[in-house]
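Below: the structure, in structure tokens.
Subset of chains shown; positions unchanged.
Per-chain numbering from 1; labels A and B assigned in written order.
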Amino acid sequence: MYSINNVGWIEKDAPKAGPFDAILRPIAVAPCSSDTHVSHGGGGPFENRILGHESVGEVVEVGSSVTRFKPGDRVIVNCCTPDWEAPLLQDGFDNNAHDNWFTSSFKFVMQKDGVFAEYYHVNNADANLFLMPDDISIEDALMTTDMMSTGFHAVENADSHYGDNVVVFGIGPVGLMAVAGAALAGAGRLFAIGTRPNCVALAREYGATDIINYKNGDIVEQILELNHGQVDKVILAGGNGQSFTQALQLVRPNGGISNVNFLDPSDTIAFPAMAWGLGMSNITFKCGFCPGGARRIERLVRLIQADRVHPGKLLNVKYEGFDKIEDAFKLMDAKPKDLIKPYVLI
Amino acid sequence: MYSINNVGWIEKDAPKAGPFDAILRPIAVAPCSSDTHVSHGGGGPFENRILGHESVGEVVEVGSSVTRFKPGDRVIVNCCTPDWEAPLLQDGFDNNAHDNWFTSSFKFVMQKDGVFAEYYHVNNADANLFLMPDDISIEDALMTTDMMSTGFHAVENADSHYGDNVVVFGIGPVGLMAVAGAALAGAGRLFAIGTRPNCVALAREYGATDIINYKNGDIVEQILELNHGQVDKVILAGGNGQSFTQALQLVRPNGGISNVNFLDPSDTIAFPAMAWGLGMSNITFKCGFCPGGARRIERLVRLIQADRVHPGKLLNVKYEGFDKIEDAFKLMDAKPKDLIKPYVLI
């Protein structure tokens, strides 16, 4: 990214490692809609900033205080790499995306160059890298770094219990992972809202019981009829500020709404007080960002190893070679109808 | 209430008790702003409905299946009297105000005549009445039935931990109880927003460390300066749909906003997506209604018996005699500057 809406290759000096850091070379990367979002100015007016935050890589250098990794190690890199020395993280409530200020744990692209580079820098390496196990695929590994972690966090924030009936708005990669995560949290009936055929098929495979298509009528009415009333939880992995009114129409008193949809800075969240029961309905709103760190990756990897979910199925377009990153990025930006998510093996 | 904005005395037949019910006569009652709200049409176009839901009473009749109470017992009556046979209450998450549908556990006034009557009806008596102990005052007892329970519920929903810095919007009776409840949940710095001198004095007595007056400048700016940054939790016991933007400006990532303010049906809750961190801030919104039942009263009574809080201090205007209910009601409706809350001993 040279500047807003202007993307291409750039030559830069290799990054250097401080005492707790590591330098990596990428083995596999995937562009994310938040990368394309940033390239259009969504994260600020960056100049000459290298994009990319989803990666599996090889350690090429470690700082003097790094004890868990050495050059040559193949590692999964959480896209969110907190500064674990920040006291705010010690609250231990909820997630850790906000080490010093709002989303400040998300350092790739926002605070420094990203992973679409020959070499990239990872802070707090001991705490943010996870050794790639031999028994999972590189595609599954790559999808733990953001998509699976974020989608599963949506379910964590929905606080789903056995038998909760759940609606997921949006079945892009994060929404699909929210579907898989809800099934693995014991959701009962699980409504997924979307239309793209590849995504619909994967939603069913990941555990959706009903696919809701807006072309068949009002989505709220469809769900209320199929469910014989309101559901317990709604997860927003798509839509906009207006979706909250729909979510409130769908959820029962004492229920919850969990948002992981990246809203537009110009958007406003607005809903009638009546829809929230005049503020008396005990309906909770939560939102959140991808949780960071090595332990998160370890937990997600265990689910793959136990054969409970395979997030790598999201990657339905494959490129090979470092120079194909640009193609993959442009495909992600164009979002053709049959794309779920592309990736590049390097 | 004869009809909207038309209030006075009415002659009715005495209520009858089903097998699990009780009939009571009032010993002490208090009008609530939600009563006056209803009298102006806030709860629907009721006709000839008796108002009132805060009471201490004497049992005069019990149904055949009531086992815990007998005529002559003096009891505290939770203003929220769920039908405990409703399966939805079994979820046991959060509160119990919604037994069959939104706020359906709140039966006085909304579903039947209230407590401003010679005799009134209580459903599921064993589960909703609590025997009045000898060692607490009738004023303290009366204030457990709604004000203390609702104010403390605001704190429960804020999920306040030791040392959270907390802001309370509004120091009417519920807001004052939220202040007391936050102090008893281990809040650190505790900002109370309000101006009425009697309420300000009581807020300090209940544990507020700072009183914020809008006359001294923008309340958000005042608090951010005094607190050297954002707080952990915000409780809304006043304001309107626009207050959510202020609350979001005040609360840090991972923080929480708890609403017990009864919003107006014509109001809209609206805030910029930016204020909620584009839906990534991990800031939670909760709202709720006064929790029902006998066990709730028991727990609040124990706090009074342990001398940790005295909610009866809210009652700063006293009337004596059944026929003074109308005066008390009209005073509550007029809300003169030095009123906190009136009550009537019968």
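One rule holds in what follows: a residue touches a chain if its C-beta (ideal position, glycine included) is under 8 Å from a C-beta of that chain, and two chains touch if they have at least 3 such contacts.
Just so it is clear, the structure is predicted and the values come from calculations on it, not from any experiment.
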**Request:** Assuming 2 chains are placed, give the number of copies in the entire complex as this structure defines it.
**Result:** 4
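Please note the rule applied: only the chains that are shown with their structure count from here on.
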**Prompt:** Roughly how many whole angstrom separate the Cα centroids of chain A and chain B?
**Reply:** 40
**Fill in**
Within the complex, chain B is touched by chain A residues 88, 91, 93-95, 97-98, 101-103, 161, 236, 241, 252-254, 259-274, 276-289
